[in-house]
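Apart from one protein chain that is not included, each protein chain of the complex appears where it belongs.
On to subunit A.
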Amino acid sequence: MAARAATTGIIGSDGFELHPADERAMLEEVHHFEQPQAACIEALKIVQRRHGWVPDGAISAIARVLGIGPAAVEEVATFYSLIFRQPVGRHVILVCDSSSCFLTGFDALKQALVTQLGIDYGQTTPDDRFTLLPVCCLGACDGAPALMIDDDTYGPVSPDDLPGLLEDYP
């Protein structure tokens, strides 16, 4: 199946309007692969970069751009842990809960996050500032315990470091 040529104003379900620049970025991505479907994960990320998450309406819009069925997009969107299907805060904190962090203070760090933010995994602070999620080993085990805030990786992080660190993400 071939991806469609670039147009403007793809409208998904729920009145979702795909930004023309995002459509172009998706079509650009398609060139890297034998089949347009391969651009699906990147397309979801493109939407997420603009909106912070992937609303339902974006699924059918992406499906139209790539020339595949909406179910093919939806099953991918719900499989991958870094594609968010509900709104998240302005900043996403991914805290590593794997073995090396577990052995070097993860429990205390997680507890401090929960206390200071007043939320647990999968929740967003009432001011929409932070969402907290667990993540697999960040490949920073020599800096355990480790976490990511947005695109930045930190470690080792102690509970005492948190207030100052979070301050940088308004």
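Keep in mind that, in the parts below, contacts are C-beta pairs under 8 Å (C-beta built on N, C-alpha and C of every residue); 3 or more make two chains touch, one makes a residue touch a chain; residues count from 1.
Keep this in mind: contacts and distances are computed from a predicted model.
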{"item": "Choices \"ABC transporter ATP-binding protein\", \"NADH-quinone oxidoreductase subunit F\", \"Ferredoxin\" or \"Cysteine desulfurase\" - which one is the UniProt name of the chain not shown", "value": "\"NADH-quinone oxidoreductase subunit F\""}
{"item": "Of A:10, A:25, A:39 or A:112, the one touching the omitted chain in the full complex", "value": "A:39"}
{"item": "Contacts of subunit A with the absent chain, listed as residue ranges", "value": "32-35, 37-42, 44-45, 72, 75-76, 79-83, 94, 97-100, 102-104, 135-144, 146, 148, 151-155, 157, 161, 164-165, 167-168"}
